[in-house]
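Take a look at the structure set out below.
With one protein chain withheld, the remaining protein chains of the complex are depicted in position.
Showing chain A:
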């Protein structure tokens, strides 16, 4: 795949759809963000028009942006109370259902991310649709455009509670029969809410509240040298020889 092909995809998309899409190309991967209301029209055009021909929907997944970019290991403002850093926070695995993070309102938490593949042109495209309302995330269903999206939408509904408007059979798919909640949301505890065991007295399988404590072994850390600047500087420095 050449660069010109890729840039021309972003160019073609901008020319065809104009303001409907917000397009970015990073590392040869093109991402287009669009409003939920435009999704069906854009998807149909992307599938059918000869310039695009995205005949396959490879993947659709939900994503919850709550807590994006939050760190638990504060290296900037070190202080006398600094020893508690890394043992508190709201990141994954730290809370149970009663102590789940509330009120931390990320603007536009939920999104559906779609990966498309054009076999004819041998290129990929990523679409991202944010849900307008956090308490009731809704995205139109693509089942009439690509029937294969059916289960992917059911999965995103099951795990994130994103509702796909127009889906013919929006049932849970991966979680247990009778499961409550949407487990992949960032405010759903990693340890879960219930545990299952066989009760010899009642002679049946019973559900009980979880008995384990939430715990985190490695705190979530964001570092400035994430892009390995230090490693590059060290490599350039030949510190080993000095």
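By definition in this document, a contact is a pair of C-beta atoms (placed from the backbone, for glycine too) under 8 Å apart; a residue touches a chain by one contact, two chains touch by 3 or more; residues count from 1.
The working rule: contacts and distances are computed from a predicted model.
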item: Undisplayed chain, where the name is taken from the UniProt record, one of "Phosphate transport system permease protein PstA", "Carbohydrate ABC transporter substrate-binding protein (CUT1 family)", "Hydrogenase expression/formation protein HypE" or "NADH-quinone oxidoreductase subunit D"; value: "NADH-quinone oxidoreductase subunit D"
item: Candidates A:38, A:59 or A:134 - the one touching the absent chain; value: A:59
item: Residue among A:23, A:113, A:138 or A:163 touching the omitted chain; value: A:113
item: For chain A, residues in touch with the removed chain; value: 1, 26-27, 29, 31, 55-59, 61, 63-64, 68-69, 71, 91-93, 113, 115, 119, 122, 124, 126, 146-152, 155, 172-176, 183-184, 190, 216, 218-223, 225-228, 230-231, 235, 239
